[in-house]
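First the structure, which I've put down as structure tokens, then a few questions once you've had a look.
Removed from the display is one protein chain of the complex; every other protein chain stays in position.
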Amino acid sequence: MRALLGKKAFLVLLFGTLLLLPFGANKYYVFAANLVMLYIILALGLNLLIGFAGQLAFANAAMYGIGAYGTGLLMKHFALPYWLSAPAGVVIAMAAGTLLALPALRLSGIYLALTTLAFAQFTFWVMTHWTSVTFGAGGFVPPPIDFAPLPINQEQGIYYLSWVAALLLYIVAKNAMESPIGRAFVAIRDRDVAAQSLGVDLFRYKALAFAMSGFYAGVAGALYCGMLGFVGPESFDLLQMVMHKGAVVLGGMGSVLGAVIGGTLLTVILELVKEFKFSIEIAFGGLLMLFVLFQPTGLVVFVKRWLPGWEERLHHAEDDGAERAPVAADGESRPQTQAGD
Amino acid sequence: MEMFSYLLATGISTGALYALVALGIVVIYKATEVVNFAHGEMFMLGGFLAYTFHVMLGWPYVLSLILAVLAAFGLGILVDRIAFRPLMQRQSLVSVLLAMVGLSFVLKGVARHLWGGKGDYIPFPPLVSPEPIMFGGIMVMSQQLVVLGAAAVVMIVFALFFKLTRAGRFMQATADNPKAAKLVGLRIDRVYMYTFGVGSAVAAAAAVLMAPLTLLYPDIGFMLFIKGFAAAVLGGLTSIVGAVVGGFLIGIIEQLSAGYIHTSMQEVAAFIVIMVVMVLIPTGLFGRRGMRRV
Amino acid sequence: MSAALRIENVSVSFGGVSALDEVSADFPQGKIIGIIGPNGAGKTTLLNVICQMSPPDKGEVFLGERRLTGMKPNQVAALGLRRTFQASQLFAGMTVLENMMTGLHLMSTTGLFGAVFRTRRMRDEEAEMRRRAMEALDYVGFAHFAHRPGNALSFGQQRIVEIARTLIYEPKVVLLDEPAVGLSVNRVAELDALLRRIRDERGVTLVMIEHVIRLVMEVSDHIVVLSSGRKIAEGDPSAVRNDPTVVEAYLGHQAHA
Partner (left out) sequence: MRGTRHVLAAALASALAVGTYSGSVTAQGEQTQGISDTEIHIGAFGPFAGPVYLYGKLVMNGVEAVFDKANADGGVHGRKLVLVREDDNCKPEGSIAAVKKLAYDEKVFAIIGGACSNATLAAVPELEKAGIPMVINSAVADAITDPPKPNIFSTQLTSSIESRAQLNYALDQGAKKIALVRMTDAWAMARYNPLIEYAKEKGIEFVADVELQIDAPDATPQALKLKASGADAIVMVLYAKPGAVMIRDALKIGYNPIWVGQTAINDFAAFEKQVGIPDALKNFATISAVAFQPTDPEMKPWTDRLKSLFPNDELSTFNMNGIGSAQVLVEALKRAGKDLTRDKLLAALGSIKDFQTDVYAGSITCDAPRSHQCNQNPGWLALRDGKIVRIK
């Protein structure tokens, strides 16, 4: 029974369903399932950055776009095959992500958030204005992708590629966060000064967090390019950014499993919102707000509380610690956490 | 030379708008160390409310202005209550920001729902004759002069408010030293609440003044927020004078770069200013040194 | 007696106000050194200068023979200089055990590759870290808290864990910023015993700034007195206690306060 409800079972069920879905479901569900995998990747990457390393950056949608544009433009301009252009696009996105670590070393909180927001808007501007390279606001159609000699078409090929990428990137995130790297990220998030005094190189780990999230967003972007067969700037706007943030908050900040849950639910909710003809702005804005206010640790905490076998090694700062009986028995109160001195 | 004077004059008048937006951002930031991400939406809602009172219900201009400003004051308090206060108690800046981003999208969606069926860009009747007039050798819109004058009035009222009123001095004290303010018995929660209210009220006042020039639409908030924020950053984020100077500078930079470099600079100048200032002179022109936590 | 830590003519000023003025001192190896002084004497500034969190305007800091001035705090930490803070600096998002393992951060030699592929070396290292972290918790008698979240502990408990965390990985010198602040009387006594034990069993040099004069006088081998950014006295506790300039500085300060 325990095994049936545990996180392994959930992951096996999720990825098993995604693997087999194309054999049964109609094209709409297959497309939606592919989007699920993209958003899992995006939520994983963004969660490493804001949930674990605590760097509130607003440029994830821009990285996603850079990955998609990089991949598609290399195919379009240089006739590179997808298997070359996609990794190149990912590297470009990762490089752009790493570049953002430079201001992150000097800026924190609100300053970092808005500097990266300005960067994201600037990226959007470049996409629409550098017409000789990006084809401007009208977007472009990348050449079709051939999966020969495999007996699958582009749709199927990208689908299974997304499946493999989502699974591998989940494992990468999980393993990295259960290592000294994960502890260094959380240490920077919770108390950066103390982390540094224990020998954690702030710049190195902030850069790593930005690079990793850029990498993840880049992978999602490269897949997006192949999945849609069209790349235009409107997919990488502020709403997209809010959706990524929503996925992370929904699932649970600072939880790798939470990102998987969040990415999955985001897509489901997105489709439900459309089903009920509701305003997507109100839905995602409201979701973000309500979760931050009432369930800041995300849905994963519910699951952890009610089901056995969902423990994760590193957990979020607010992981229901407040509800446990204080360990202190010597009459000292637990200190208020302080923002620093 | 004619070109320069026109660009400068327009820079000053749009700058006044940015300055008013920046003023609200700075007032709130000073007291709470949080940038109200939904500030642009306060402006937008202020404008739509005034439109509802003045145009749809046909109430007098001044009454509509006052009502819109009061309503925005209430909205500001709402932001404090739902996005700021509960989260600041948990001391989580990331959460506060995310909640505000969420709120800004909700407000945008709500505005679209309420006023979206009325057409695309809603004109707001100007206070004065819409004809351009000669002023110092160049033509200007009389509404621009009204805005400039009114902006000056708002700024002066603001400065006086901080200097002379009890509430203003409380806000100032809280901004300068929240711990000390708490020690001398200020109810800091209440000060925060009024700060959000006052900041939003300024935004609404600006909206009513500017709506005849900018037109009203649900998405106007973000553009103004980002420009106002650029102005605030340039001014150092903690200085009221800085916000005003920053606003005018952003307005002028935008105009001159669009006029002399390329018209597309009008859109992107603010983003570039934010990035450059943040990376090179993070304390801005008037900011306090050494107050930034890294 | 060789100095574990040496500062030479260190001066710092903030916005034209001098916080430290030409301070020099030697901190002998394997001793507990107390730094005392009235409020605003520059004690915390001195600590920040030593561990390079705020660079001095002038002067040098040496750890043994190594010059620290100009390094980053994490590089200083890598050389064996650690510190604690006034406010609790436990990582709230980790268990006590993970907090301790973060103290072993410098021990890790595997990068992203090792982590992602969970190489044998990485797993061995993790196991070793875990073992040493448990051992260190055991040393301070906190093994039973290992799996509690960091923020579920009382203030005093957090303080002890924090000290244990700075000691876990080959420290040479540990700077303690007011370790007794906010602690109950019983806890101060425990802390007293722990600090002595660390000095005697580990041979670590402890540099402590403290307001609780009684603790400093009892536990310190050597005391440095600062006042208004200047060193005004130095010596063993009894000598310092009877130094008229010290008495004057404290009384004068109180008279003003």
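We just call them A, B and C in the order they show up, numbering each chain from 1.
Note that a residue touches a chain if its C-beta (ideal position, glycine included) is under 8 Å from a C-beta of that chain, and two chains touch if they have at least 3 such contacts.
Keep in mind that this is a model prediction, so the values were computed, not measured.
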item	value
Among shown chains, those touching the left-out chain	A, B
Residue touching the undisplayed chain, where the options are B:Y217, B:F248 or B:F271	B:Y217
Of B:G47, B:G76 or B:G109, the one touching the omitted chain in the full complex	B:G109
Touch criterion as defined above, residue of B:M141, B:V154, B:A232 or B:V245 at the omitted chain	B:M141
Interface with the unshown chain - residue positions in chain B	3, 6-7, 10, 13-14, 17, 109, 112, 114, 116-121, 123, 126, 130-132, 138-141, 210, 212-215, 217-220, 223, 255, 258-259, 262-264, 266-267
Interface with the unshown chain - residue positions in chain A	2-4, 6, 8-9, 12-13, 16-17, 19-21, 23-29, 31-32, 35, 128-129, 131, 136-139, 224, 227-235, 239, 271, 273-274, 277, 279-282
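Going forward, only the chains that are shown with their structure count from here on.
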item	value
Relative to chain A, chain with the most remote C-alpha centre	C
Separation of mean Cα positions, chain B and chain A [Å, integer]	32
Distance from chain C to chain A - Cα centre to Cα centre, in angstrom	39
CA centroid of chain B to CA centroid of chain C, Å	46
Shared interface positions of chain A, touching two or more other chains	337-338, 340
For chain C, residues that touch 2 or more chains besides their own	none
Of all residues in chain C, those that touch chain A in their complex	51, 53, 72-74, 77-78, 82-83, 85-94, 98, 101-103, 105-106, 108, 110-112, 114-118, 122, 126, 129, 145, 148-158, 165-166, 169, 182-184, 186-187
Contacting residues of chain B [partner chain A, same complex]	29, 33-35, 82-83, 86-87, 90-95, 97-99, 101-110, 112-113, 222, 226, 229-230, 233, 264, 267-268, 270-272, 274-275, 278-279, 282, 292-294
List of chain A residues in touch with chain C within their complex	171-172, 175-176, 178-184, 186-187, 189-191, 193-202, 208, 254, 313-317, 319, 321, 324, 326-328, 330-335, 337-338, 340-341
